[in-house]
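Just one protein chain is left out here, and the rest sit where they should.
Take a look at chain A:
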Amino acid sequence: METLGLLLSGFAEALTWPNLLVVALGALVGTLVGVLPGLGPTSAIAILLPLTTVLPPTQGIIMLAGIYYGAMYGGSTTAILLNIPGEVSSVPTCLDGYPLARQGRGGAALGVAAVGSFVAGSLAVVGLVLFAPFLADQAIKFGPPEYFALMVMALTVIVNLAGSSLLKALTMGVFGYLLSLVGIGPSSGMPRMNVDNSAWTGGFELVSLIIGLFAITEVLKGLEEKKTAIVSAKIKSVYPSRADLKQSFKPMLRGGVLGFFMGLLPGCSPAVSTFLSYDLEKRVSKHPEKFGQGAIEGVAAPESANNATSSAGFIPLLALGIPASPPLAILLGGLMIYGLAPGPTLFAQHGEFVWTVIASMFIGNAMLLVLNLPLVRMWAKLTQVPYGILAPIILLLSVIGAYSVRASLFDVTVAVVFGGLGWLFHKFRWPVIPFVLCFILGPLLEQSLIQSMAMSAGSPWIFFQRPISLTLMILSVLLLFFAWRLKRRTERRVVQEVGEDVDLHEH
């Protein structure tokens, strides 16, 4: 009850005009930044961090927080409409969002993404209010062997997203993994596979690969098809129908809950939660063959998971001062600049501040919905803009986006090269999703393996002696088995319905 009182006083504070204004500004800037490929929450918060010297602490932090979850939301817009994920975590959203957009249902997909983000974001904030200190303590118990088992489980997603050939998918996965190894080795601290080039020593930046493989590839595909616009037919309805929402409701809840728990784990990329939740939906669906062809659940689940993950990330941040992701690390920097050292003492000493920030997250989530639903109409029109105008803008944004992450021209070159490669992959039907997934999971898997081996002095039994990692390992084996069965069943169904073998995850 005491918590409720504190929360209400937080609302009273957050609902004052100046605070409302900065929340709205943060959410809007975040949405815009999220829409642009490459310019993610990390760069946006870093660029705007100096603002913290002007604004008072509460306003500074709620604005930066608004940018953070606004950007997480905005990343879905271009993923759905243009097949360009604004953030790494929006990659799974492309899989069904873009097919929906091409069917003229981009507005519906965007609407579902907005509602899902709101529902899951709010759920996560409720979790934050009720259980923050308890959950933060539990998250600490999750050690290297548990992370390793979790990453193994995430790898099983490949089978489900493999497309037509498992062999091709695995090859692409290995390619992605090898590329992720370039740079400084985690345990040796020495450069490896760096071809004696200092730019390679820094490793490849995921964002520039994504920009190449998705944004630039998409432009090349458009040129090849002599595309005039993404949707040439008339857009039927801009908003999701009642049936769409009904169909998406359970995926939103499932995605929200999954995303929430994944968000508690520091260092676990939000892309892992969106991939896992997409995979989960496909598994529980009665019509898995529709996934990849424009299933609305395929948009609802990962988008909800994404927002729940970003909101849940505030739990270890506020309760312990542990940032779960790079943008939260900068936000932590912002807190430190204000002298607000996170931890239980933050709740005790600066309770008013904490509860105002939490209340502002409720308001911010609601505002994102209000801001974005009217924008949906405008965004949906984007798909009718002549491609001759759209394509150069996409290329320009791609170059700036790739550059802005590390202020590096090398990353721009990488984006362009992978744009070309992506076009070849598409032409010869090599799926890029396993590539991206393994590039993300590779370093996490390696790091947790090395850490576990250091803990156990080299004994692999450590993964089977700890209850959580053992459970996750067993779950992975089961998932692998079911994924294989599901794939067979899906293929049979597609053949029955379409009468021919089609590429399930072409985009």
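Observations
Operating definition for what follows: a contact is a pair of C-beta atoms (placed from the backbone, for glycine too) under 8 Å apart; a residue touches a chain by one contact, two chains touch by 3 or more; residues count from 1.
We take it that contacts and distances are computed from a predicted model.
When the unshown chain is looked up in UniProt, the name that turns up among "Pyruvate synthase subunit PorD", "Cytochrome c oxidase subunit 2", "FAD-dependent oxidoreductase" or "Tripartite tricarboxylate transporter substrate binding protein" is "Tripartite tricarboxylate transporter substrate binding protein". Across A:Ile322, A:Ala402, A:Leu421 or A:Met473, the single residue that touches the chain missing here is A:Ile322. Shown as candidates are A:Leu6, A:Val29 or A:Ile315; the residue that touches the absent chain is A:Val29. Take chain A: the residues that touch the chain left off the picture are 29, 32-33, 35-36, 39, 42-47, 49-50, 53, 139-144, 183-184, 186-191, 198-199, 201-203, 266-267, 316, 319-323, 326, 329-334, 336-339, 341-345, 378, 381-382, 385, 389, 393, 397, 400, 404, 406-408, 447, 450-451, 454-455, 457.
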